[in-house]
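Note that one protein chain is taken out, while the other chains of the complex remain in position.
Presenting subunit A:
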């Protein structure tokens, strides 16, 4: 396509380079800042010689193999579970209004920061938790809580539970985002109808017709989830065992240990963490190959029915259990935020007070302001840059190269714990004193990929004939972009923005580290308080963290409807 040389097209043409620089420089720089100490080079500690003693120390750590196994196992199992349940939900409710309802119920979970979710789940399942109070003492006879090793079990079951519940809504939202795109959604739904009319049971139709196409769009998000969960810190810290903990938790503790020489071991650990994450991604790809190989005959064998009713009933059960767990956790969180004293086995607090809300709201103003300023500026940059890059793709009539495509997901695929500590070192090197800018910059690393992930498919699938027709009528590229494409993509753009905001709201380590701790957001306050002793105050902050993104998601859902209604 021949494209006019205007300011707009120049801007668009150069945007991919900016995007790549914004993602590559901090990640690689951060990695360098970890790689050097991992091999023994840390002049501030007087370590000036390269060597492997960091790794020797690392492998001499008691229980290191258990740590690795725990990291590997919990993330693989939880991602697998989250994926399977997502597919089951989609398959069972594909043409039912329940899909939207389930999504609306799960949506809030996506935006709860991991720490808050872990605390909420923890309260539910601990021996003195809400579940055990529901059945005590009338059923169990417990006057004092039983002394079980759950959560914090050595097999990581509670970590798997927490991670699955957090990953599921994300995968579901991604899948629904793909289906919400008019082109793909319509095609797939039409194909599904054809399958039904050929006598395929709706469930079988979903697995044979829709899933193979849908999976392609979900692949990278799944890998990102897998990578994230292998190195996440909050959930294993709160729900997991610490004898020993997962590797990521151990690394964070070594980085934060008062014994500064442990930094070298921590850096070596970060390198090991990267290897674990890479091998997880490799295992997933192997699994894909295996499934592909085994299922080719299944796809074309013409079989119409595989006990769809049974699977559907099972899915109903799983969904119900899951939704009740989430609802109970929410109820418990709300109760905690108003609770007076609340002893075991009372189902309800002895009195309800507004003390926790009133004192927290008084102290919340600055963090709230910071949270909004940072999230909105990060998301605006991310959305603008993403749209320009996608437009550049279309003007060059080819998708960005495989390498660039991979780079966009770099910050999601490389465990953040591995490069964030190095990133702070990098900020120091350029002597950047502007805490706000540093924080926006590091949030961008995590917001950009998600925004890109959620927008790219919709943008690429936009029927090119619209713009071809417009261009043949002599419309400027900039006008096509602003007046044709953006309105058509309003809904995905708004959802991507809400997602971007939510991701920014929930960032803990990046805010803390690159802001030099000077910038308090709702999330940093919540995690600080979550580590504190008051469930009540942390419940208030956790609820606040949910309300904020929920508000923006509601706006994102509602705005296009209003907008198009006015047009119609």
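Following the convention adopted for this analysis, contacts are C-beta pairs under 8 Å (C-beta built on N, C-alpha and C of every residue); 3 or more make two chains touch, one makes a residue touch a chain; residues count from 1.
Assume contacts and distances are computed from a predicted model.
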According to its UniProt record, the missing chain among "FAD-dependent oxidoreductase", "FdrA family protein", "ABC transporter substrate-binding protein" or "SipW-cognate class signal peptide" is "ABC transporter substrate-binding protein"
Checked against the full complex, the residue among A:9, A:75, A:92 or A:126 that touches the missing chain is A:126
Touch with the missing chain holds, among A:353, A:373, A:475 or A:490, for A:353
Which of A:27, A:102, A:159 or A:529 touches the missing chain? It is A:529
Answer key for A:221, A:244 or A:500 versus the chain not shown reads A:244
Touching the unshown chain, subunit A contributes residues 42-45, 62-63, 66, 126-128, 144-145, 147-149, 152, 154, 237, 241-244, 255-260, 263, 339-344, 351, 353, 355-356, 359, 363, 424-425, 428-429, 431, 433, 512, 516-518, 520, 524-525, 527-529, 531-537
